[in-house]
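Below you'll find the structure I mean.
Only a single protein chain was left out; the remaining protein chains are all shown in position.
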Amino acid sequence: MSHNTFGHLFRVTTFGESHGPAIGCVVDGCPPLLELKEEDIQLFLDQRRPGTSRFTTQRQESDRVKILSGVFQDEKTGRQVTTGTPIALLIENEDQRSKDYDSIKDKYRPGHADFTYDLKYGIRDYRGGGRSSARETATRVAAGAIARKIIDKVRVRGALVQLGPHKINRNNWDWDEVGKNPFFCPDAKAAALFEAYLDEIRKAGSSIGAVIEIVAENAPAGWGAPIYGKLDSELASALMSINAVKGVEIGEGFAAAELSGEANADEMRFGNDGAPLFLSNHAGGILGGISTGQPIVARFAVKPTSSILQPRLTIDRTGAETEIVTKGRHDPCVGIRAVPVGEAMVACVLADQFLRHRGQVRDGAKWPVAR
Amino acid sequence: MSHNTFGHLFRVTTFGESHGPAIGCVVDGCPPLLELKEEDIQLFLDQRRPGTSRFTTQRQESDRVKILSGVFQDEKTGRQVTTGTPIALLIENEDQRSKDYDSIKDKYRPGHADFTYDLKYGIRDYRGGGRSSARETATRVAAGAIARKIIDKVRVRGALVQLGPHKINRNNWDWDEVGKNPFFCPDAKAAALFEAYLDEIRKAGSSIGAVIEIVAENAPAGWGAPIYGKLDSELASALMSINAVKGVEIGEGFAAAELSGEANADEMRFGNDGAPLFLSNHAGGILGGISTGQPIVARFAVKPTSSILQPRLTIDRTGAETEIVTKGRHDPCVGIRAVPVGEAMVACVLADQFLRHRGQVRDGAKWPVAR
Amino acid sequence: MSHNTFGHLFRVTTFGESHGPAIGCVVDGCPPLLELKEEDIQLFLDQRRPGTSRFTTQRQESDRVKILSGVFQDEKTGRQVTTGTPIALLIENEDQRSKDYDSIKDKYRPGHADFTYDLKYGIRDYRGGGRSSARETATRVAAGAIARKIIDKVRVRGALVQLGPHKINRNNWDWDEVGKNPFFCPDAKAAALFEAYLDEIRKAGSSIGAVIEIVAENAPAGWGAPIYGKLDSELASALMSINAVKGVEIGEGFAAAELSGEANADEMRFGNDGAPLFLSNHAGGILGGISTGQPIVARFAVKPTSSILQPRLTIDRTGAETEIVTKGRHDPCVGIRAVPVGEAMVACVLADQFLRHRGQVRDGAKWPVAR
Partner (left out) sequence: MSHNTFGHLFRVTTFGESHGPAIGCVVDGCPPLLELKEEDIQLFLDQRRPGTSRFTTQRQESDRVKILSGVFQDEKTGRQVTTGTPIALLIENEDQRSKDYDSIKDKYRPGHADFTYDLKYGIRDYRGGGRSSARETATRVAAGAIARKIIDKVRVRGALVQLGPHKINRNNWDWDEVGKNPFFCPDAKAAALFEAYLDEIRKAGSSIGAVIEIVAENAPAGWGAPIYGKLDSELASALMSINAVKGVEIGEGFAAAELSGEANADEMRFGNDGAPLFLSNHAGGILGGISTGQPIVARFAVKPTSSILQPRLTIDRTGAETEIVTKGRHDPCVGIRAVPVGEAMVACVLADQFLRHRGQVRDGAKWPVAR
């Protein structure tokens, strides 16, 4: 019921507005004795940090994270470790050009939360979108860095697989490429195309949407739960909570609607190691809401940045019809910086599963099951 | 954390297996003094009931619901009303041909939850899928009937908009058609096509997927909440929890990835009544996780029925490789009966919002906001 | 937020009114592969069952429990076991003399929930107290029987230690006596006194309060959690939710207010087995909200039965002043049958801890801690 908290046993509560003194989060439920330094978190924040290429907002934020609680020096190793108590993280806001927003303080920017926040609360911090700003996602990335510590055997990676109408060629997929271009794109050829395409969009003062794919490898079979605790349901909720996301898919996703039962069946055999082996992964690693042991594959669609230089019709809070042009420093495609955010959300969901299933999954999930 | 409960203030806890003595649910949080008879619930159960056309399973279940608690006779009107205490609903199972399942009790049916339940729990009620059976969704429909009583001013309707590769023509959309064909299809022409197509599928012992669209009209602006309580996040979680669902979209959904910021902007004007008017609804009625007052539009993709007559490779619980053919009485397209289930889930999510926002939305959501 | 559910990972949702068709509960989160027959539950229900002595209500209820879901035959042992899915339990109401209540349907019985239910809901099932009847506690006892299966190494026992002004002599404490008298009294001498005293109360048409003590032995150190998840906080919430309970104590309880720091300190040494040994247990087995490994000791006070034959002043729902005499079949001391209910609540709280801490307590809780 807490609108600013997600997770069950691994719980993250975030706070802060785009142009307030600071943003931050409290991470509760983290097990003790995990090594944790500010640098471990900073590493992931730097991936999401604005201003690193011409394809993201030029706002300058060093996004330096401070750990305020929940860690202590381990007497044996001398290293800083978690203690099992809540970990509070703080990121001070720095480059606040609030004046940029004076012109829009009364106008509702189409596609933004301005109108709905105002109707719901009767007040809103209009500076940079206030609480509804994508700046909040920095705290998710910070929490995700801690989540990764908990599920250190699971590898969670994300990639941008579609930019506007341009999709990657999945045959070219190379995870190493993701870090080499400003799009988190796993297809070098597509990345080149994206660059040209997005330059055009940017220069036109327009924006464009994108699709991101997150893959989690090495998660064990047995995570998730039946009915309303389904792993896919948890992932859908987590990914749909990211700003500007309008769709979520698991495995085949919407393409499954066009498949026959035969085509969609992930047949099974045994691998050389004697373990159950799926011959395909249409299910995206989840059956009946429970992980199969295959890679967990989720995709989400991000709408185009709503802040554009093209004038749009709108109304204002005094009840007048007007027009708006959203100046300021905006990402031409918010989908790009959503890649580390999506990874973080998946990592948090899986850390939660790790914590809640150690007590409920059959120990060792012995194979074969017939005892 | 309860895997068999959904909702926050309007909470539904379901129980029961496909071939156990009964299925049912406990609906908690329903306000008092709402008229409620068994017939009110039965009406919706009958829409989902199996065996009503050749396109759904031939299992014969009358699906008669009994109300066990939470209602009492109103002294003034003499009618049965809710009392504010939990409403327990019971549906006894009748047509249980459990022997159909003997042949598959050790084999893992591809696409089903057999393998994951077995690995997670070390035991599973294999008869008809046990707890993972779509039979559980009958209790969701029953709960949805109560939810509709709470949000009686909101109209929640669903329709099947794609069957396999065949999509409806949205220009032909006529809600009245939905009740006239066995597909809940709003396009009479498409329904005819679906009929021929699905007959073929059925005769081939195959199955096919589908896409369903749910539209909720007259929900007020201001439902939902920022960040992790987003209305779209709640809907995604609810719809993704339905059996066989692999994708969820709000408004434009994945199509938003291909739109420019200009194209995706829902511009605003005032209507003749002086109220804010959106000139389009790419957002699907939700901005910043909060309802705009426009129709709320969600879609979900259902994979093809996993139970097919085509033999598939699989393994069994003793550790042997084998092959499986799933006989029995199955829907060639589980997506069809998912329409009333999707409606029910959306109704439940909105009833929850109704209850939680009466205390938090600004009274009357006065317009204009500037006081 | 669900007012009819308690627990986190081990969750119990109850439903039903005193004079409706049935009462019952759904137990969610129970691990698989625990043997569970209806008899295992019945055993505990019979302890709480009315009509077993002249000191409890003469209502005749066989309180037969039916398991509707969540169990299946284990292929290996042939025994019925849990499957990890929700266990629904049903107890049909039998001896409903609803007419007894016609005279009080408009009057508010002092000490009862009549007035507050009516003000809150505008309607109430007045027959036997409806939902607020202690009859609901039968479902708690049923759930507690399942909880005991989960924490089978922990022994949870309760005893009535005070009846009205008469306290037991703790030096006479003998657990074997508890089953030998109708008071669950561990002091044979006190039981004789209670009998004479309560006969007097009963004949006078009066009632009296009591204090119950619950002791849980063999719970490991490390259950509970800091701050708001304290084990004592969970126990207080659970015990205070029992009908007619007005106070809860852990260990010394209110007596701790009169102790000096020296007197209250539970000093520590090592036992012969090399394990940490407390020289006293003022803390009631909980320090900082976390179990110490000592017996967990909780007490709760139950007010006198509100239904008495002595006339009391009251008002009715039409707005008139009146007088009331509560006839019917009532326990002269509801505290007696609260003993098995208190045990059940403690068992449920500990089962919840068992489930949630397997994932979070340090494995093995090695001693000494310095690694």
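Lettered A, B and C in written order, each chain numbered from 1.
In the analysis below, a residue touches a chain if its C-beta (ideal position, glycine included) is under 8 Å from a C-beta of that chain, and two chains touch if they have at least 3 such contacts.
This is a predicted model, so every value here is computed, not measured.
Colleague: Which listed residue, C:52, C:77, C:103 or C:116, touches the chain dropped from view?
Modeller: C:116
Colleague: Just one of C:21, C:253, C:295 or C:328 touches the chain that is missing; which is it?
Modeller: Looking across C:21, C:253, C:295 or C:328, the contact with the absent chain belongs to C:253.
Colleague: Can you say which of A:41, A:65, A:81 or A:298 touches the chain missing from this structure?
Modeller: The missing chain is touched by A:81.
Colleague: Could you tell which one of A:15, A:173, A:197 or A:367 touches the chain left off the display?
Modeller: That would be A:15, which touches the missing chain.
Colleague: Going by the touch rule given at the top, which residues of chain A touch the chain that is not shown?
Modeller: Chain A touches the missing chain through residues 1-5, 8-9, 11, 13-17, 20-24, 26, 28-29, 32-33, 66, 68-70, 72, 74-75, 81, 83-88, 120-125, 130-131.
Colleague: For chain C, enumerate the residues touching the unshown chain of the complex.
Modeller: Touching the missing chain: residues 1-6, 8-9, 14, 106, 108, 110-113, 115-122, 131-132, 136, 162-165, 201, 206-211, 221-222, 224-230, 232-241, 245-270, 274, 276, 279, 282-284, 286-292, 301-308, 310, 312-315, 317-319, 321, 335, 356, 361-362, 365-371.
Colleague: Going by the touch rule given at the top, which residues of chain B touch the chain that is not shown?
Modeller: Chain B touches the missing chain through residues 1, 9, 29, 31-33, 75-76, 84-85, 226, 354-360, 362, 370-371.
By definition in this document, only the chains that are shown with their structure count from here on.
Colleague: In terms of CA centres, which chain lies closest to the overall middle?
Modeller: B
Colleague: Can you work out the whole-Å distance between the CA centroids of chain A and chain B?
Modeller: Centre separation, chain A to chain B: 26 Å.
Colleague: What are the residue numbers in chain B that touch two or more other chains?
Modeller: Correct list: 1-5, 8-9, 14, 117, 120-122, 131.
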